[in-house]
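Step one of this worksheet: look at the structure below.
Missing here is one protein chain; the remaining ones are kept as they sit in the complex.
And now, subunit A:
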Amino acid sequence: MDVLLGVLLGVVLSASVFAVSRLLAPRRVLAPGEEGVRAALHAAAATLPHLRKGLTRESAGKAIGHLHALTQAAGVLIDDGETVLAADGLPAETRHVSLKRDCPSLGNALDWLPDSSRVEVHSGPAPFGNTVVAPLMVGGERIGRLAAFYGPERRLRPEDTRVVSEVAALVSAQVELSVLAEQEERLAQAELRALRAQISPHFIYNALAAVANSIHTKPEEARELLTEFAEFTRYAFRGNRSYVTLADELHYVEKYLRLEQARFGDRLDVRVSVAPEVLTAVVPVLSMQPLVENAVRHGVEKAVGPCRVEILGADLDTDVELTVRDGGAGMDAEAADAALHGRAGGIGLANVHARLQSTFGPEYGLEVESTPGQGTVVKMLVPKFRAGVRAA
């Protein structure tokens, strides 16, 4: 009895939650015309995410069904000017196969399709019949064709031509967006390359000089330094990874600092205190190193006497805060702001800030606190987890 009561109560509760959710989002009843508009909009919207990945056999294959619904032709086909990328519909009466399944062998059968940069109407052989062909244009260049077949029986209407050319325009616009995204990606890569190129010739010269200094007196140490140098440069210049774990980044910051210490000796005092819980966080490659390099350059190179550089990593539950502090000359707030936005000559800080913000959103990134004579503190805030951001 009591079990029944409990189960019943649970079921009633879940059913009422379900009912409320249904009530809050009632199914709208549309007039037939509106229903058509809705269907067309749905089909159009459904193609968007696929085509935004560029015009490939895979993306075209996923979008073709929706394009078919949108044109309301008997069959549709997309090619890249030479080979067929995807096709759908049009059961061929003579051969009892659909256009889709026969896709690879269609190449020769479709030689009759007009090859032009305008929308053309053509009457094709038996199963295809009346056909509208529209070019897919990206940046003024033709990258492929969209063909809609209406069968031999049906006469073409002016709307058909218009619909097909509009659908072709929709596909073109999406593919164009994908090209833009690709360019943006390339720009980000270029910026990273610029940052790598910025690892200053000075540093390389100084590191090699430090090795040369000790090569006779302490050959063991010189050998170690050269190994560190080789490993660091390989990390800094290796092109293919965008994200690394904080542990990795700190590991190479360590190698970098070892080289700087060989050069400055006792003058450079480095303190590191990082909570081990945050080492698994994922950060863009070369995000800490520029901060540390800045600290060394401003804190030690421009000062006389010993100078301390501190690297702190704090666990803020859902976020990680990394702090790089130097005891150098410091700067005023305006100069700090300029450095963060790339108006102060170098692109180090600005580049890291921009990459952090584009990866994690506007609430993350760098913060610079500095007062003249008091040194500079750069704080970097990153989340512990962000979907899709993984260390390579």
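Following the convention adopted for this analysis, contacts are C-beta pairs under 8 Å (C-beta built on N, C-alpha and C of every residue); 3 or more make two chains touch, one makes a residue touch a chain; residues count from 1.
To be clear about the criterion, contacts and distances are computed from a predicted model.
Missing from the rendering is one chain, named in UniProt as "Cation acetate symporter" (options: "ATP synthase epsilon chain", "Cation acetate symporter", "tRNA 2-thiouridine synthesizing protein C" or "YCII-related domain-containing protein"). When the whole complex is considered, the residue among A:115, A:185 or A:277 that touches the unshown chain is A:277.
Contact with the chain that does not appear here is found for just one residue of A:82, A:153, A:220 or A:317, A:317. By the touch rule set out above, subunit A reaches the unshown chain at residues 1-7, 9-14, 17-18, 245, 247-248, 250-251, 254, 257-258, 261, 269-277, 279-280, 282, 311, 313, 315-319, 363-364, 381, 383-385, 387-390.
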